[in-house]
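Presented below is the structure to which this report refers.
Just one protein chain is left out here, and the rest sit where they should.
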Amino acid sequence: MLAVMILLLVPPILMILWRFFQGPDAANRILALDTLSILVIALLALLSLWFQRSIYLDVALIFAVVGFAGVILFSRFLEKGV
Amino acid sequence: METLGYILMSGGLFFFWVSGLGLIRMPDVFTRMHAGAKATSLGSLLTLLGVACLAPAWAPKLLIIAIFILLTNPLSSSVLARAAYRSGAQMVPLACDACAERQAALAAETDSKEVAA
Partner (left out) sequence: MQRISVNQMQWGAVLFVVWLGLTNSFHYQEILAGIVITTVIVWLTIPAETTTRQWSVLGLLAYFPIFLKALVLANVDVAMRVLNPKLPINPGIVRVPTQLTTPYQRLILANSITLTPGTITLEMEPEAVYIHWLAVEDATPEQAGEIIKGEMERGIMRI
């Protein structure tokens, strides 16, 4: 059951990656990165349940805390250069 | 309890699929952002809730992760939306654009100041 859940997470990741490679301009690619970073948090939580290791939750926690900084950095760059 | 956890996780998966489809179907950056970044946040909240139902011992840490998602996700989306608008990303025709009116008013104001100076 859990394996089915994890496997069903693959198509959304592929759709997001399609937008990432297809995206007409930089803003679309940054948006795909933003979406993917939130999805990966949920994926890490599911994986920690699958492997029964709570240490993966720490990875998800750190990703939730600092993952948005990259998106903000790229957005500032898009807005007015470094 | 396990059934409830799997139901919640299925809800999360549904929103992930919706956000993936929205990223492909929507016409421009802002509408994609509505479907993509926002639906994903509820999706991951539901998934974390489902994991908390399946493993109650991890519930406090999952709660902290959920709170940090709620705090940081809107920040990055908002900054990205503003950057996309200011850098002039292509948009579909808008029903109304109050922001353009504001920028036009600001430009007119600076012009009149320069003329006065």
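A and B label the chains in the order they appear, each numbered from 1.
Basically, a contact is a pair of C-beta atoms (placed from the backbone, for glycine too) under 8 Å apart; a residue touches a chain by one contact, two chains touch by 3 or more.
Owing to the predicted nature of the structure, the values given are computational and were not obtained by experimental measurement.
Not every partner is drawn; the one left out touches chain B at residues 14-15, 18, 21-22, 25-28, 30-31, 33-35, 38-39, 41-42, 57-58, 60-61, 63-64, 70-71, 73-75, 77-78, 81-82, 85, 91-92, 94-100, 102.
The definition used in the following text is that only the chains that are shown with their structure count from here on.
Centre to centre, using the average C-alpha position, chain A and chain B are separated by 13 Å. Those residues of chain A that touch chain B in the complex are listed here as 1, 5, 8-9, 11-16, 18-19, 24-25, 27-28, 30-32, 34-35, 38-39, 41-42, 45-46, 48-49, 54, 57-58, 60-61, 64-65, 67-68, 71-72, 75-76, 78-79.
Of all the residues in chain B, the ones that touch chain A in their complex are 6, 9-10, 12-13, 16-17, 19-21, 23-24, 29, 32-33, 36-37, 40-41, 43-44, 47-48, 51, 54-55, 58, 61-62, 64-65, 68-69, 72-73, 75-77, 79-80, 82-84, 86-87, 89-90.
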